[in-house]
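Every protein chain except one is present and positioned as in the full complex.
Note that the chains are named A, B and C in the order they appear, and that numbering of residues resets to 1 at the start of each chain.
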Amino acid sequence: MTVDSSAARKPRRSAAGKAGTTGTKRTTRTTRKSTEPELVQLLTPEGERVKNAEYDGYVDGITPDELRGLYRDMVLTRRFDAEATALQRQGELGLWASLLGQEAAQIGSGRALRDDDYVFPTYREHGVAWCRGVDPTNLLGMFRGVNNGGWDPNGNNFHLYTIVIGSQTLHATGYAMGVAKDGADSAVIAYFGDGASSQGDVAESFTFSAVYNAPVVFFCQNNQWAISEPTEKQSRVPLYQRAQGFGFPGVRVDGNDVLACLAVTKWALERARNGEGPTLVEAYTYRMGAHTTSDDPSRYRGDEERLAWEAKDPILRLRRFLEASNHADEGFFAELETESEALGRRVREAVRAMPDPDHFAIFENVYADGHALVDEERAQFAAYQASFADAEGGH
Amino acid sequence: MTVDSSAARKPRRSAAGKAGTTGTKRTTRTTRKSTEPELVQLLTPEGERVKNAEYDGYVDGITPDELRGLYRDMVLTRRFDAEATALQRQGELGLWASLLGQEAAQIGSGRALRDDDYVFPTYREHGVAWCRGVDPTNLLGMFRGVNNGGWDPNGNNFHLYTIVIGSQTLHATGYAMGVAKDGADSAVIAYFGDGASSQGDVAESFTFSAVYNAPVVFFCQNNQWAISEPTEKQSRVPLYQRAQGFGFPGVRVDGNDVLACLAVTKWALERARNGEGPTLVEAYTYRMGAHTTSDDPSRYRGDEERLAWEAKDPILRLRRFLEASNHADEGFFAELETESEALGRRVREAVRAMPDPDHFAIFENVYADGHALVDEERAQFAAYQASFADAEGGH
Amino acid sequence: MAEKMALAKAINESLRRALETDDKVVVMGEDVGKLGGVFRVTDGLQKDFGESRVIDTPLAESGIVGTAIGLALRGYRPVVEIQFDGFVFPAYDQIVTQLAKMHARSLGKVKMPVVIRIPYGGGIGAVEHHSESPETLFAHVAGLKVVSPSNASDAYWMMQQAIQSDDPVIYFEPKRRYWDKGEVDPEAIPGPLHKAQVVREGTDLTLAAYGPMVKLCQEVAAAAAEEGKSLEVLDLRSVSPLDFDSVQASVEKTRRLVVVHEAPVFFGSGAEIAARITERCFYHLEAPVLRVGGYHAPYPPARLEEEYLPGLDRVLDAVDRALAY
Partner (left out) sequence: MAEKMALAKAINESLRRALETDDKVVVMGEDVGKLGGVFRVTDGLQKDFGESRVIDTPLAESGIVGTAIGLALRGYRPVVEIQFDGFVFPAYDQIVTQLAKMHARSLGKVKMPVVIRIPYGGGIGAVEHHSESPETLFAHVAGLKVVSPSNASDAYWMMQQAIQSDDPVIYFEPKRRYWDKGEVDPEAIPGPLHKAQVVREGTDLTLAAYGPMVKLCQEVAAAAAEEGKSLEVLDLRSVSPLDFDSVQASVEKTRRLVVVHEAPVFFGSGAEIAARITERCFYHLEAPVLRVGGYHAPYPPARLEEEYLPGLDRVLDAVDRALAY
């Protein structure tokens, strides 16, 4: 009974051991007053590279070029995000969910993916979208109110944003079951938040993925807050520990450390590809801004916390490393600044130029194969619209 | 962040330590081909009392009288259950869900409870109902089709049977939150099955109970099957491990060992009363019969398994112990046999005498405060019924 | 070559055909494998198509539907079984918010060819939650199609069509008719999935029903015929879309309409049919559209279901009332 099915496979490396290690180390944590459990960190907030026997292998070969690439991704993502926030203030968007502070978690995990992998995001994965090559202006349609997600999920293997909390973890699991059925060695990654960890759907996705040994990585960005609720309202133990009771490993990574996020995600993806099933990654990070532009965090949290986290800023940290290791010079940063401004401009212009949808779009795509009532209502709507045209024409 | 809130309290004994120990031992299990993890056992299948430093204290003071009481409970429960199965075959019941094989899990846990504790059962907890003093014939109404659960939940602090899998674990959690609010030291116990462990509601009940540190015991009877599906279809690791990732201890107990079930449940209830929050108990047992009288287990499982489990029969085991320890003599067993037959007879007669509900019961209790439409429909129904009476009267 | 078979068997044969002809079709649900489902509708399928095509799932309906959505996104065509009507609600969120809206949300970029099979309705003496008729709760939701066959041939063909549809289809199986036999011709050319069918012609009044109530309406029509009343019986077959054209055509002829379903009358299908047909046939109707269905009460325990469910007398009573106008 209840044999670990993953154990029946031949893991390339002892992922199981890793789970065990992590687990063993952590379980004692649930039982004593701990401040913060350990997390995988490869870059300190000061930008120093620290050794990690388990995960170094995943980033050892990284080139200065790639490092600068990660930096560039984070900077441009933040720039894009800031522009979107500004556009919301200007009334061009109805709402914006900023990723400020979560750039490393998103770029690190996003850059760990292969093209054939598939991403199931929440509504905040602008950085991951960036890594997938989704045109950032495409992300804005739903926040402007012109559509509910305008891109083709299969264009970049990046699913639509999912607003209802947790639902996408099951879609990711099902997709991963399909990948396994197809005999492909692609992997799937499902993003969700600390708040989402409480949803029944997320637990069910853990169960299904474990039972079917589906090649899926659950990437939880614990940004400490679910709107106004701190993570303690969702769990009294660290979230990465949730996985173990479902039969797969969980690991906590410094979510503000892009290298660590890259490494840990690569490890988890490798497990998926090797038939070792699901992994939970908890990226320990911080939502530096408001939940969305509608939110007022001053009602529920003080400044000290944000200030403490600003010292751990993901971008600053990599910059320090790049500078200290001479992997980037002033020219690089200056050029990036220019590129960044250009991106901001492009996004601004694209949003302003975004046309309102045609009224008849209401009736489009409700069904793939049509529906008599939709046809009837569309016709009535057309007649009704035409009656105004007539009335106006009459003048 | 994510400080273990239970650690902030003063546990009477180191429940935390227990969780830790169990957890530490088990985690390695998820990573190697294990056959079966250890379980808490106080009585071997052969009826030998084995020492257990952790749990002996909960049954040390048990008297021969109480031991015979447990035996009697199990025998009478099994007798009642057999009678119900027979009544179904005779057409007196529409359906019956037998607890055959699960007597120890139910009597052991049921007898651990205090009167002021509250029970949330599934549809199979006939043994627990027995311990609560619910008249067994009351359990039969819903299976006969005369009501959906005829007893007053507050009469014996035994909630109605819940058929939709998992739902009651949340009710138990909410009830326990209320107990804590009231400052009472009662505890709540929620029963569910191995299959139920997959339901999102059960995971949510783990989350809520942990976050609010609610005084609730989750008692999972892992009877190896959810209708035709073996437990591996629900989890690839032992179910008791599920708890740890939610921040509370889980323990596996020999579900066919009534003493062990009694001891472990007492421990868990004590934790609840002491403000240490929830505990998961997995009673490892076996559904010796069909899922319900509608089921045909020969389609999905062989006889060998059942035979193996028969050797571990919960009643036989305690009988061996009682006999070996001279705690019960022939007279006791003979008397019990007579009592048992009398119970069977009483149940049979009570069921046969159970009146069909009044037709107007359809409209009763839909609302506590009434509803205009129900009144209207009741009146129409009355007029319609009367029209037949008139028609008949006309002859 | 037509063959006589039970309605449940017709669905089984239809699933078998779909599994044979399209290797993207998968069947999934609780106990659908070795057991063949609690009603044996998937009997033998796992044996013949293997565990990766006919999948026993964990006991979690939201998980079943949610992963089916994911499989559909990967190009599969899942046919999901919900074991009983009353157990679909844990999956309701995934159905109405994800499954129903994904095609529109993606502006048509992704398709959701998912069939959700739900044995529904009462009349089998079951315990609570095993006899409900929740079709209203799906028909109101745009993006879903809702159908219910009344006989073996429709059960077979409508399942074929549901699986072929690129839209999610909630396929309500009239469980109390599972054992009713009828001719099934696997070489026939079926009519459109969402078209109603006149199953008995008549002139005085139209009885409209679907699923389990069609047979009852035929019995009612037969009984009424003995009293010299000519009732037309319409098998609606589809609840969303509803084939109002066929109802209208019939009502323009008979001028009277009674709608029968097991679901509660209040906010039931009969309401939508009455409202729309009254609008379409305002000058044709000699009587208000009458509805016969369940009461505004939870489905009662088995020994009361005969009183709760529409039966011959209650429908005849409504017919008489409609004819009395």
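General observations
Just so it is clear, a contact is a pair of C-beta atoms (placed from the backbone, for glycine too) under 8 Å apart; a residue touches a chain by one contact, two chains touch by 3 or more.
Just so it is clear, the model here is predicted, and its values are computed rather than measured.
Seen in the complete assembly, the chain not on display touches A, B, C.
Considering the full assembly, A:Ser198 is the residue among A:Ser198, A:Gln221 or A:Thr285 that touches the omitted chain. Among the residues A:Thr85, A:Ser109 or A:Asn147, only A:Asn147 touches the chain that is left out of the figure. Only one of the listed residues, C:Phe89, C:Tyr156 or C:Tyr210, touches the absent chain: C:Phe89. Contact between chain C and the absent chain runs through residues 62, 86, 89-90, 92-93, 96-97, 100-101, 104-105, 128-129, 136-137, 139-140, 142-143, 240, 263-264, 266-272, 274-276, 278-279, 282, 287-291, 295-298, 325. Even with one chain removed from view, chain A keeps its contact list with that chain: residues 94-95, 141-148, 163-165, 195-196, 198-201, 226-229, 233-234, 294-295, 299-300, 356-357, 359, 361-363, 366, 371, 373-374, 377, 381, 384, 387-388. Residue-level contact of chain B with the missing chain is found at 147-154, 159-160, 162, 164, 167, 169-179, 181-182, 200-201, 204-205, 207-208, 211, 364-369, 371-374.
FYI, only the chains that are shown with their structure count from here on.
Here the CA centre of chain A is 42 Å from the CA centre of chain B.
Remark: chain B and chain C have CA centroids separated by 36 Å (rounded to whole angstrom). Residue numbers of chain C whose C-beta contacts span two or more other chains: 57-58, 60, 62-63, 90. Across the assembly, chain A contributes residues 200-201, 204, 207, 211 that each touch 2 or more other chains.
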